[in-house]
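Note that one protein chain is taken out, while the other chains of the complex remain in position.
We just call them A and B in the order they show up, numbering each chain from 1.
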Amino acid sequence: MSEQTIEIPRRESSILRAIKSVALLRESAVGMVGLAIVLFWVLVALFADLLAPFPPNATIMPLVMPGTEAPDGGMFLLGTDHIGRDILSRIMHGARQVLIYGPLATVCAYSVGIPMGLAAGYVGGLTDEVLSFIANVILSFPVLVLYVIIIATIGASAVNIVIAVTFASAPGIMRIVRGLVLDLRSREYVFAAQTRGEPPWRIMAVEILPNARGPLIVDACLRLGYVIITIGVLGFLGLGLPPPDPDWGGMINETRQMAMAFPHMALFPCLAISSLVLGFNLLADGLREVSLRD
Amino acid sequence: MMIFVLRRCGTMVLTMLVVSLLLFLLLEISPGNVATKVLGPYSSEEQRNLWLEAHGYFDPIYERYFRWLGNFVIGDFGDSIRFKVPVGEVLWPRLANTGILALATLGVVVPVSLILGVLAGMREGSTLDRTISVSSIVTTSVPEFASAVLLSAVFVFLLDILPGTSGMSEGFDLKQLILPVMVLAVYDFGYVTRMTRASMAEVMLTHYIRTAVLKGLPYKTVIARHALRNALITPFTVIMLQINWLLSGVIVVEYYFAYKGFGALLLEASLNSDIFVIEACAMVAVFVAVATQTIADVGYTYLNPRIRFS
Partner (left out) sequence: MSTNGKDYDGPILECKDLSISYFTRAGEIPAVVDFNLTLRQGDSVGLVGESGCGKSTVAMAIMQYMGNNGGIVGGSIVYKGRDLATLSEEELRQLRGNEIAMVYQEPMAALNPSMTLGRQLMEVPLCHEDINEEEAYSRAIKILADVHLPDPERVMSSYPHQISGGQQQRVVIAMALLSNPSLLLLDEPTTALDVTVEAGIIELIAEIAKKFHTSMIYISHNLGLILATCDRVNVMYSGQVVEEGTVDEVFDHMRHPYTKGLFSAIPLPGADKTARPLVPIRGQLPLPHERPPGCYFGPRCDHFAEGSCNSGLIQMTSVSGEAGHGVRCCRWDDIDWDAYRPEGVGGATITQGERVLSINKMRKYYEIHDNSIAALIKGNRVRYVKANESISFEAMESQTVAIVGESGCGKSTFAKVLMGLETATDGEVVFKGEDVSNYPVQKRTPKQVGSVQMVFQNPFDTLNPSHSVGAQLARVIRKFGVESDKHKIEHRVMELLDLVKLPRDFARRRPRQLSGGQKQRVGIARAFAGNPSMVVADEPVSALDVSVQAAVTGLLMDIQREFRTTLLFISHDLSLVRYLADRVVVMYLGHIVEQGTTDEVFSPPYHPYTEALLSAVPIADTSIEKKRIILEGNLPSVINPPKGCPFNTRCQRKLGSICETEDPPFVEDASGHVISCHIPMEELRKVEPVIKMHKEEDQPAAE
């Protein structure tokens, strides 16, 4: 009658478990490259003040090619822009902007999208129909059209970008969560919770949501990359963060007229944003690969 | 099936109505704003009131909405503030230009990404698969404005073989179309490829593919007759929905290359508060998006015999 005994695992702290999941990611080369890129930019953003050779908004020497020596020592590694600001320093400080508003907007979008998705998927019926219809209406706007209209109406500011991203992304998140919930709610442990009379909110939050976290983490990584692109595009279209604070998209927009003669001004911000988005996309791919193996 | 199509069309109309209401509320809720935008910030209070009176803006809001909607349905979008002509006159030629751009892009994206996706998904985990997968991640990571800069740097600045702007001031020029299409295609192909790959890889693992192989069918037949038919259902939907994405992409690309299309018009109108143009553009964009979504849904149902015959 006795079952075979295996070694007893100790209770794991959640930090330890998080570290273990990262260790799992080691098995995906793609994921590790992504993680490295993301970490690189996070460190740059954190220590921008220490790392940047010049103040980001200081006018020093206009239109200098990469590698030129600065007048009072130091070097413009990536050159300067049309009004003489050091591009490297601006990229470093720009990373900070992107890595504050990108995740912030994503978190906001999730905190709206997840409850909507849970309600639509679990409660079903009319709730589902109404929520799904709202989601469909919002999703039927081409994304950028929606952003342009929202920002043009409410004005360009950091907060408004967060609001616009939340508004535009929450329906997509809702759909994903809804799909996951529809799958999970027919599981027997959910049925068991129902038969012991658990209230619906508890079933959604405790029984269902934790089991949807895998796909949601992958989606969050992808979405973060996309939000970063969006912030960049808005900056590029002149609807982003107001100048003069460095914003990668804005930097490209301001300098693209002269990009034919001085390509370095637009080129480096382009590489910066592309690499950061690539980092998140690769990380998401790695996470997906690892989670499928489990 | 008929019922389903009709119902989808009904949903489509309903969506359009809700969208129109949203737009109306967003842009026309306050008549004072409208008048300021139309007559400019330096107009007098009196002028504005006269204009509002003349255009029926003191009527109850629902009356205004229905009148506005009625005009919309018959194609009367009002006059553009910036161009001083009926919106339609500006909009339709611009839309046609964007249509050319979008068709050319799809013409590149669809065959390339389907072929690459199928090749990658056919042998999951092979070197070819990994190469295709990683390169599609890389290309989707480069935003359109960035790839526009990069590609311009290469083809215009370094090689000097393509024009850097696509204004088409001297009539249609195929050469000017190349860079915008390239930028859109590079960004879009990755997603379609990845979806095709995933769908193909999933089908290749199904038991009916195993059945087909163990029937002794030649590998080519297994792929062509059994796998593709099922694997291409998802990409069909994805491609239809991609049109929605393209409408976003064209804004950036047209702006960058000064291409006289619909996206550039919308952006210009937004930056200049040309509200009647914004409304018209938004409605057109949503109409295209909702229509393609409907086609995608109906097509999906049609391609899937399990739904078609039940």
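Heads up, the rule we're going with is that a contact is a pair of C-beta atoms (placed from the backbone, for glycine too) under 8 Å apart; a residue touches a chain by one contact, two chains touch by 3 or more.
This one's a predicted model, so the numbers in the text were calculated from it and none came from an experiment.
Student: Which residue among B:G10, B:G40, B:G107 or B:P305 touches the omitted chain?
Tutor: Within the whole complex, the residue contacting the unshown chain is B:P305.
Student: Please pick, from B:A212, B:V253, B:A280 or B:A296, the residue that touches the omitted chain in the full complex.
Tutor: B:A212
Student: Across the whole complex, list the residues on subunit B that are touched by the chain not included here.
Tutor: 2-3, 125, 206-208, 210-219, 221, 225-226, 229-230, 233, 303-306, 309-310
Student: Considering the entire assembly, which residues of subunit A contact the chain that has been omitted?
Tutor: Answer for subunit A: residues 1-6, 8-11, 27, 187-189, 191-192, 194-199, 206-207, 210-211, 213 touch the chain left out.
Please note the rule applied: only the chains that are shown with their structure count from here on.
Student: Given the complex with subunit B, which residues does subunit A contribute to the contact?
Tutor: That would be residues 30, 133, 136-137, 140-145, 148-149, 151-153, 225, 229, 232-233, 236-239, 249, 252-253, 256, 259-260, 263, 266-267, 270-271, 273-275, 277-278, 281-282, 285 of subunit A.
Student: Using the touch rule from the top, collect the residues of subunit B that touch subunit A in their complex.
Tutor: 11, 14-15, 18-19, 22-23, 26-27, 133-134, 137-138, 140-147, 149-150, 152-153, 156-157, 164, 244-245, 247-249, 251-252, 255-256, 266-267, 270-271, 273, 278, 281-282, 285-286, 289-290, 293
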